[in-house]
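Every protein chain except one is present and positioned as in the full complex.
As written, the chain order gives the labels A, B and C, with residue 1 at the start of each chain.
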Amino acid sequence: MQVINQGLEKELFNYLVHSIENTPYYQLLGVKIRLLGPGLAELDAEVSQQHTNPLGAVHGGLYMSLADAAMGNAVRSLGIMAVTVDCTTSMISGASLGETIKARGTLEKVGKNLIFASARVITGEKLLATTKGTFYRVGLIDINHGS
Amino acid sequence: MQVINQGLEKELFNYLVHSIENTPYYQLLGVKIRLLGPGLAELDAEVSQQHTNPLGAVHGGLYMSLADAAMGNAVRSLGIMAVTVDCTTSMISGASLGETIKARGTLEKVGKNLIFASARVITGEKLLATTKGTFYRVGLIDINHGS
Amino acid sequence: MQVINQGLEKELFNYLVHSIENTPYYQLLGVKIRLLGPGLAELDAEVSQQHTNPLGAVHGGLYMSLADAAMGNAVRSLGIMAVTVDCTTSMISGASLGETIKARGTLEKVGKNLIFASARVITGEKLLATTKGTFYRVGLIDINHGS
Partner (left out) sequence: MQVINQGLEKELFNYLVHSIENTPYYQLLGVKIRLLGPGLAELDAEVSQQHTNPLGAVHGGLYMSLADAAMGNAVRSLGIMAVTVDCTTSMISGASLGETIKARGTLEKVGKNLIFASARVITGEKLLATTKGTFYRVGLIDINHGS
């Protein structure tokens, strides 16, 4: 599936897509990038048996990982390198195996050092989880030298 | 490595260990159970390249997943089936590849419907993350019929 | 200032306005109700010297109290009595003395037992704080017999 570029400068967009598609933790969980824009990222994952917890339901860690990834890449879409400081998630509903869950990460405020983000995880019209995250800026992305 | 039983009735202990060792999401992430006691669970994971984020550091999702798992199994150690409602994590330090990170989940209060838990993620003496979680009770574990 | 009714049945609206205007903690902090709708509440407070912390800035407790109040009354606007379970706030910017800060509480999901809400605290166009809250339903509001 093609990744949608909703307004990013092409070089940054290509850099981020390549970086995300080669991120080991995303590959491990089956997380894929779908859309990037300035201060905006959407990633999704198809829920399968490998994501289930001892109750046979999707483990909360998947929602949290996906939401964190969406927020983190919303930050990166501004060319900012940052680390997650605080991440809080409410688990509202569960997804079923075979469904695709999507997290949309957006930014509330981009401060000098701290960046405040949020994400919603959905499947279709159904809200699965809401997340709020705080990030700490550690530098700028250098497209030419990786990271 | 043998799992430590710190005071659980043997049948429940064996049931939980077997259940955890066969949980797909834990297998996917490499999460292993190390200790169970009443209201207490310790799980760990050896950090490897597959857990890394676009910066090459361990993805926050791993700390959150491990902490959620430790809290969830601390709840299950009382024979309670519950789902995570809220989970909030502070990322304090990062682990290095090759290190084993351990989450210890404990319970603050076991109410009729809501259970309040917390977890600390460490490697050696170093504190990596602190987590607070709220769980909603959905039933009791039936050792004889699974879940 | 008149309280705006954005779609509540008149009896419930009047009941809630009267109840809020007579709530001691709101009176103590100077918190006033401005708008009620189904699943929606706006309250505000004029920031004054009495709200300041040891640094002379507005104490975070005021933002948290106002946000909690906005979420709690968004829940009550549906005729539901509930208690706050989890409340998490990010402090994004500070208000200045003399400014009026407003919290708008909305609902993400109204479950059988758990209700998920969020609030934004602003002054003018400036975002001061974002809050996420989880509430536990304890009953229904009985307009004729108080609470």
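Here is the rule we use: a residue touches a chain if its C-beta (ideal position, glycine included) is under 8 Å from a C-beta of that chain, and two chains touch if they have at least 3 such contacts.
Note that this is a predicted model, so its numbers are computed, not measured.
Undergrad: Have a look at C:Ala57, C:Val110, C:Leu127 or C:Ile143 and name the one touching the chain we're not showing.
TA: C:Ala57
Undergrad: Just the residue numbers, please: which parts of chain A touch the chain that's not shown?
TA: Spelled out for chain A, the touching residues are 85-86, 88, 113-114, 134, 136.
Undergrad: Give me the chain C residues in contact with the hidden chain, please.
TA: 19-20, 23-25, 27-29, 49-57, 59-62, 64-66, 68-69, 72-73, 76, 81, 83-91, 94, 147
Undergrad: Which positions on chain B touch the chain that was left off?
TA: Residue positions of chain B that touch the missing chain: 86, 88, 90, 92-93, 108-109, 111, 116, 118, 127, 130, 132, 134.
In the analysis below, only the chains that are shown with their structure count from here on.
Undergrad: Between copies chain B and chain C, are the contact residues mostly the same numbers or mostly different, with half as the line?
TA: Homomeric contact, same residues on both sides for the most part.
Undergrad: What angle, rounded to the nearest 5°, describes the rotation that places the Cα atoms of chain A on chain B?
TA: 180
Undergrad: Would you mind pulling out the distance in Å between where the CA atoms of chain A average out and where those of chain B do?
TA: The mean C-alpha positions of chain A and chain B differ by 23 Å.
Undergrad: Provide the C-alpha centroid distance between chain B and chain C, rounded to the nearest whole angstrom.
TA: Result: the chain centres lie 35 Å from each other.
Undergrad: In chain B, which residues are in touch with two or more of the other chains?
TA: If we look for residues of chain B contacting two or more partner chains, we find 85-86, 88.
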